[in-house]
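Shown here: the complex without one of its protein chains, the others still in place.
Read from first to last, the chains carry the letters A, B, C, D and E; within each, the first residue is number 1.
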Amino acid sequence: MRDVLVLKITGKAFDEGSTLISRYVKLLKSMVSEYRLIVITGGGNTARKYISDARSLGISSNYWLDLIGIWVSRLNSLLITSSLQPYAYPKPAVSLEEVLEALSSHRVVAMGGLIPGQSTASTAIEVVEAVGAEKLYYFSAVGYAYDRDPAKYPDAKPLREVNASLLKKILEQKQLPGEYALIDEKALDLAIRSKILVQLISYREPEKLLDALRGENPGSLIHPA
Amino acid sequence: MRDVLVLKITGKAFDEGSTLISRYVKLLKSMVSEYRLIVITGGGNTARKYISDARSLGISSNYWLDLIGIWVSRLNSLLITSSLQPYAYPKPAVSLEEVLEALSSHRVVAMGGLIPGQSTASTAIEVVEAVGAEKLYYFSAVGYAYDRDPAKYPDAKPLREVNASLLKKILEQKQLPGEYALIDEKALDLAIRSKILVQLISYREPEKLLDALRGENPGSLIHPA
Amino acid sequence: MRDVLVLKITGKAFDEGSTLISRYVKLLKSMVSEYRLIVITGGGNTARKYISDARSLGISSNYWLDLIGIWVSRLNSLLITSSLQPYAYPKPAVSLEEVLEALSSHRVVAMGGLIPGQSTASTAIEVVEAVGAEKLYYFSAVGYAYDRDPAKYPDAKPLREVNASLLKKILEQKQLPGEYALIDEKALDLAIRSKILVQLISYREPEKLLDALRGENPGSLIHPA
Amino acid sequence: MRDVLVLKITGKAFDEGSTLISRYVKLLKSMVSEYRLIVITGGGNTARKYISDARSLGISSNYWLDLIGIWVSRLNSLLITSSLQPYAYPKPAVSLEEVLEALSSHRVVAMGGLIPGQSTASTAIEVVEAVGAEKLYYFSAVGYAYDRDPAKYPDAKPLREVNASLLKKILEQKQLPGEYALIDEKALDLAIRSKILVQLISYREPEKLLDALRGENPGSLIHPA
Amino acid sequence: MRDVLVLKITGKAFDEGSTLISRYVKLLKSMVSEYRLIVITGGGNTARKYISDARSLGISSNYWLDLIGIWVSRLNSLLITSSLQPYAYPKPAVSLEEVLEALSSHRVVAMGGLIPGQSTASTAIEVVEAVGAEKLYYFSAVGYAYDRDPAKYPDAKPLREVNASLLKKILEQKQLPGEYALIDEKALDLAIRSKILVQLISYREPEKLLDALRGENPGSLIHPA
Partner (left out) sequence: MRDVLVLKITGKAFDEGSTLISRYVKLLKSMVSEYRLIVITGGGNTARKYISDARSLGISSNYWLDLIGIWVSRLNSLLITSSLQPYAYPKPAVSLEEVLEALSSHRVVAMGGLIPGQSTASTAIEVVEAVGAEKLYYFSAVGYAYDRDPAKYPDAKPLREVNASLLKKILEQKQLPGEYALIDEKALDLAIRSKILVQLISYREPEKLLDALRGENPGSLIHPA
């Protein structure tokens, strides 16, 4: 499936009304005749709000907190799905088998998370693996991998290329529902085991995907090593 | 199924963080050993926000706008479901058959809307019909039926009891996704055809359900006539 | 989906053995290379017989009576499905999502009703809405809308064009399972909200669909206003 | 599952309006607190009519003809299902796994055929096998096995007890959809391999099931040998 | 569906590591642009081992023993499925309806058995019937039908052409799970009723399928008579 592109869009992109999403939609529409597209969306602020409400209701089980986050990510994916009719598979795919099946008769498949205990980043890597692609285009909150946490260290330097194993050491993951960092350790492990490149792009600049498709590196490139 | 209670909670109840919902949860928990409970939740502000975002993305199809609203209502139902573990059926029921099946082995079934083109109020009436109950307990934004639109006429008078056919004439329904009024015409028609009573209760006072179960009328009672 | 036609065939068409249905089948076969077709079938006499038997068994719940009618309408749709192999989706679609999904890889999707409490006419309008079409071709028992009930008033006049809101006033709907009239109020409401034209054609003259596709009006045209 | 009874009711029982079925319903209701019941229904005249219509439409594939017959048998099962609410699993079971699952939380499971190419008699034997029961109560058109075809030979004698292997030789099976004879060869083979007794009872006398449960033989008993 | 080929591969082909299967895979790959392929796989030694273990665990129910065999046959089909990506439907089809649906958007559908009480040979005939094909290509352990059991009679002669009804008499079927013979009686009956030819080919020579497609008879041909 050479013509299949797998894109992960951070939930942050859905936090600012439709302005930013409409740019994604425009971009995806322009690509739909040339590529088949799988779009994995995150949960963003709505997920955080619902998870926070759930905690206030006394829910401490990570299973349920994760599941609520997954449902929000699926809700976000519906904005993509409905915007790309009649090309898009008409519901959020909820298993990898469904992704493969949907892809055989649709140009676009949008989806959120799949299973509690797993970030949407890991899900995205598994999708790349399942469809036999080689790269994940990852529209992330930050856009670059850094040599240190840029939130703490103002002098942190962006890494244009970095090995996944090194990045694992740099990142300190937190595993609370709805608070996964840039990209989690497990996602990087999965990328390494299946030799999948991750192209980071700032979520604020969806159009840079076209640069990436031309062979440029508009963010950071994470090598599966 | 004499011991089955069907409750509809307006999406507004989910608009104010967890304070109000936690009162519903506490109430439902106290009832779960005595009754089997079906809880239909609306979409509220989150639905309105997502539908508004969808419109901004150029989506004009009522099918998709309704579907997005339905997914939000299901998301809201998950707060009920996760709060009432291990008694609650572990996912939002998405068909009437699933409601019946789930009810045979769970004390609580929570759900949102079922199908585009139908309000969650209509869905709730159909659930009452399907489980063979006689009454819908409807936690609505207003709490009472009025002889005139109380938003326009400050001197509108609450009707403690009213026939559904009269209420239909009073209400002027609008059919835009996410903007169904107090209770829509179709829901009233369904109530009439299946002789289902609708007990309105203000969504701000969930505990008044206990009054209703004691035979009182803590809001308005809509007769199927 | 400009090439998608949505057709509703009254259950009456299935009441007279295969003579009439074979004309529908021939017509649909001739169109299958040019159009994608969604066919919604009613229940007809068989539905009425089963519902009547159910009543005699003491079943008074409209949920169950409706459901039995829906199963008969699905059974009728199987005659269309099996006649249009290998073009037709191999089972009756039972949700709007399934219609959309089936349509992406089949030329024909046949189906009956979807949910108790809703006529197959309403279902048909929702299908039109879901696939983004603009018109429903409705093969009805009567073929025309009239200014008065033609069964009661011999001098009732057919209306070649009529607004849905006016037609609502003319028709007096009954809501008993299996006895929906020409087209029910709810279906008209759904047509209005989504700006869907309804082209009535006599169920005895399926071939007139071709006239309608040429821009003629071989029955009555109901405007969504 | 000692308390599970598996009953097969010939489609003929559904051919005479509700009079006869109401006796079955009354019987089943009286047993529901003591036994868990699985009821497999045949298609009867309605199946024959639909299959005949399908042939007239030019459908010659036994797959489709059988499937249409199966859908009618499921429709018939819905009369049982709806009459035995809230005890009955709310839809026709369509696989053996579904039967087992449904049985764990319902007192009654009603169903029709499962798969083209297989009679409802064979289906019934497989159900007995799957639930680990030892006997099938078979309400058949004839009520007895005979030493010769009673339709051809007026002096044919009923066999109160007969081995399945002998009965196979007596019966000359026809394998046209909707026309399976008393009990087909495959069903008898399945009974033999799993050592399942078949108690034949005339479909006109449902109440004789009670005799059978008291240890009597109110028809013919087919031994798995 | 003129271009659809239905192939049955005996489980024995999976008993010798990947050497033999890789020849099947190579063959199927070479045909995938010209034909749509349905591949039904048997269970082989792994099925026999698991069924034997199950018996040792005290499981005597043929339902469960068959089901375990079916799961092994599905596992075998996954080797075909994964080898023929991205052309193959991504999971074992588990019903005839799923086969039909999968075939509309995939070049290859692989599957094992469908239902306890039925051999994979019978399943394969039903698949041929369902897709409207005329012939089953059956890679069997023996490759030829013989006039007597070749295992017992060294002078048994292969029959290049034989009628199914004659073959039924020659074969003495055993009905134990995992031990179905060359082809079982029921499969032959199904072939007769639907006029399906069965082309036997030795499972050790998959490439002879190409001879068969050129009109030759590289094994035995069983006529539906």
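Points worth noting:
We adopt the following convention: contacts are C-beta pairs under 8 Å (C-beta built on N, C-alpha and C of every residue); 3 or more make two chains touch, one makes a residue touch a chain.
Computed from a prediction, not measured in an experiment: that's the story for all the values here.
Contacts of the undrawn chain with the visible chains, over the full complex, involve A, B, D, E. From the set B:50, B:64 or B:89, the residue in touch with the chain omitted from the display is B:89, counting the whole complex.
Interface note for the absent chain: among E:53, E:134 or E:216, the touching residue is E:53. For the chain left out of this panel, the touching residue among A:122, A:140, A:199 or A:220 is A:122.
Touching residues on subunit D toward the chain that is not drawn are 1, 97, 100-101, 104-105, 131-132.
Although one chain is hidden here, its contacts on subunit B can still be listed: residues 85-86, 89-91, 104-106. Not every partner is drawn; the one left out touches subunit A at residues 61-63, 95-96, 114-118, 122, 125-126, 129-130, 132, 175-176, 185-186, 189-190, 192-194.
Basically, only the chains that are shown with their structure count from here on.
Here C-D and A-E were compared by C-beta pairs in contact; the pair with more is C-D.
The central chain here, found by comparing per-chain C-alpha centres with the mean of all protein C-alpha atoms, is C. In this structure subunit B contacts its sequence twin subunit D using mostly different residue numbers, the overlap staying below half.
Each chain gets a centre from the mean of its Cα atoms; for subunit D and subunit E, those two points are 30 Å apart. Within subunit D, the positions touching two or more other chains are listed as 61, 85. Chain contact topology: the protein chains form a pattern that is neither a line, a ring, a star nor a complete graph.
Shown are all chain pairs that touch, namely A-B, A-C, A-E, B-C, B-D, C-D, C-E, D-E.
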